[in-house]
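For reference, the structure is listed below as structure tokens.
Shown here is a partial selection of chains from the complex, left in place.
The chains carry the letters A and B, assigned in the order they are written, with residues numbered from 1 in each.
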Amino acid sequence: MSPVSLSEIIAALGGDLHGAPETAIARIGPLASADATTLAFLSNPRYQSQLATTAAACVIVAPAFAEAATQRGAAAGGSAAAIVTPDPYLYFARLTQWWAARVRPQPVARIHPSAVIDPSATLGEGVDIGPLAVIEAGARIGDGARIGPHCVIERNAAVGPGTRLAARVTLGYDCRIGARGIVHGGVVIGADGFGFAPNKGAWEKIEQLGAVVIGDDVEIGANTCIDRGALDDTVIEDGVKLDNQIQIGHNVRIGKHTAMAGCSAIAGSTTIGAHCTIGGAAMIIGHLTLADHVHISMGTAITRSISKPGQYSGVFPFDDNANWEKNAATLRQLHSLRERLRALEKKTNSD
Amino acid sequence: MSPVSLSEIIAALGGDLHGAPETAIARIGPLASADATTLAFLSNPRYQSQLATTAAACVIVAPAFAEAATQRGAAAGGSAAAIVTPDPYLYFARLTQWWAARVRPQPVARIHPSAVIDPSATLGEGVDIGPLAVIEAGARIGDGARIGPHCVIERNAAVGPGTRLAARVTLGYDCRIGARGIVHGGVVIGADGFGFAPNKGAWEKIEQLGAVVIGDDVEIGANTCIDRGALDDTVIEDGVKLDNQIQIGHNVRIGKHTAMAGCSAIAGSTTIGAHCTIGGAAMIIGHLTLADHVHISMGTAITRSISKPGQYSGVFPFDDNANWEKNAATLRQLHSLRERLRALEKKTNSD
């Protein structure tokens, strides 16, 4: 792929350019490993010191760092270009989008002859149906949607316009996802929720009669599962971002723009607010309600509803094994330690 | 789908009907969001107060609530029907089964022409082999079994009668599942267990020579993995219910009617008793034995065998981040706190 000039980037994405517009950019990269054809960015002030030493052709910076970014090359006589913009991280995000559109193959409109498509399915304009995809009766694929190889769109399921499914995604019957979504490989949307009634020591299945309804601009990571509702639907609102290997139980509702990191899980019938973040491997039990703007740290088990925005945590602090063993063993006597402390306080105070 | 009358439901499922048999039911739903065509149920006495306010056409209740259920509409002049039955939750489970059979397409007997089936495979009567399924040499598919699109039934594997595999399930070579099972999308049964011998800093593979043997009436959630045994087989007994994203290591044995919630995991060679429940994201290390009727709370790490029935727990209680930080930091000194307390006790007692 041939390099681009900084002027082309500025023309596409804006920003104030300090330095030579014809500077050639061959890659986007981190400050630390940048070379003379790299466009880098400084977002976290923690990495500010790297400005002085980076070999990057150009650095995207906030106004406060404009001087440092342009003067860094002065001593060495380098070009020291900079793009100044109020939010370098957002600029960087858009740069990656522009770059990806440039270097990746353009989407094609095609229906691969090996796909198995029921005649009653509806395909929008300009869709791309990959090899060996299966599209069942009554399914609807929106304009410009891309269905990867080996995807299964079950009966009466719906994929919104512009949504992209990677290879090997299942969208269960009656489930739907909105516009501009991205679903990565191995995702299962619409498997049965886990519901059983006890019956003389065995389990009687509760058929799951709801579906999954996913809004617009939702991204779902590889091998994540979202179960269909038992009676009503499981709902993922607009703009939600789910990482890989996540488990969403039946009848969960996740509010707009909430983001969940890998391996986290939400049990059935819990409602998560909007603008929340859930750390990796965090787990939330069923039938809870979390308010908007709640942030759960990685690995934390949430066992009660949370009505107040804020950060919540609960992981055992790791240590070298010998220390951990001593402290963990003592932890099992913690309640009795408190009782002994109380007794001592009483005695001392009465002395 | 047209509504049904209460009399049809009673005819199919039994129960004592209080109220008009011709009452039309269009959906099954929760008490709280019920409307005048909804059939709801009251199982947990905690929700008893909803009886007074629900708009449901009919409520399934235990005898103790029959009066409250039928009189709820009296003031408003409503019909206030009720189905009285000793176990409303079990009745509800069976109702969902009956309802699903009514509203879902009937299973068909077909072998999709795109499936790749080895001539030496054996297909029972009335099987449904979905598009693009792969059935290898020597595999056996029982009567009435349903193999979803993109499933892979490897050589000499066996699927019992009436068992249903959703799309994209792998049943590994020599593995077998019994009758009336349900396997959801993305499940991998029979991948190699994780076994290696150390060899001069590297790892030498221990080939996994066992298989996976799964009993009757087992349900397995989406993207769950069950590894084949190293020498003997991994065994899942009758009636076990596994949720999504579960990991079962090699040579594990799970006793009858045990249920495991999502994201839980069992390491190799551990034996779990019958009638146990394992909470979500709980993890059990290898080479342990858990007795029958052991219940593990969500998120708990089980590191020793358990010989006594009961409930076992071990998660760090979450808190707002500031409190958690203070307590977690102190936890690392817990052993020394105990020593200080002892010293103080000694000193105080000797004073």
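Quick note on the criterion: a contact is a pair of C-beta atoms (placed from the backbone, for glycine too) under 8 Å apart; a residue touches a chain by one contact, two chains touch by 3 or more.
Just so it is clear, the structure is predicted and the values come from calculations on it, not from any experiment.
The copy number for the entire complex in this file, given 2 shown chains of one sequence, is 3.
In the analysis below, only the chains that are shown with their structure count from here on.
Between chain A and chain B the CA-based rotation angle works out to 120°, given as a multiple of 5. A separation of 26 Å divides the Cα centre of chain A from that of chain B.
Chain B meets chain A in the complex at residues 27-30, 33, 87, 89-90, 92-94, 96-97, 99-100, 103, 105, 112, 114, 130-132, 148-150, 166-168, 182, 184-186, 217, 219, 221-223, 239, 241, 243-245, 257, 259, 261-263, 275, 280-281, 298-299, 315-321, 324-325, 328-329, 331-335, 337-338, 341, 344-345, 348, 351. The residues of chain A lying in touch with chain B in their complex are 116, 132, 134, 150, 152, 154-155, 168, 170, 172, 186, 188, 191-192, 194-199, 201-209, 223, 225, 227, 230-232, 245, 247, 249, 263, 265, 267, 281, 283, 285, 296-297, 300-303, 310-317, 319, 323, 326-327, 329-331, 333-334, 337, 340-341, 344, 347-348, 351.
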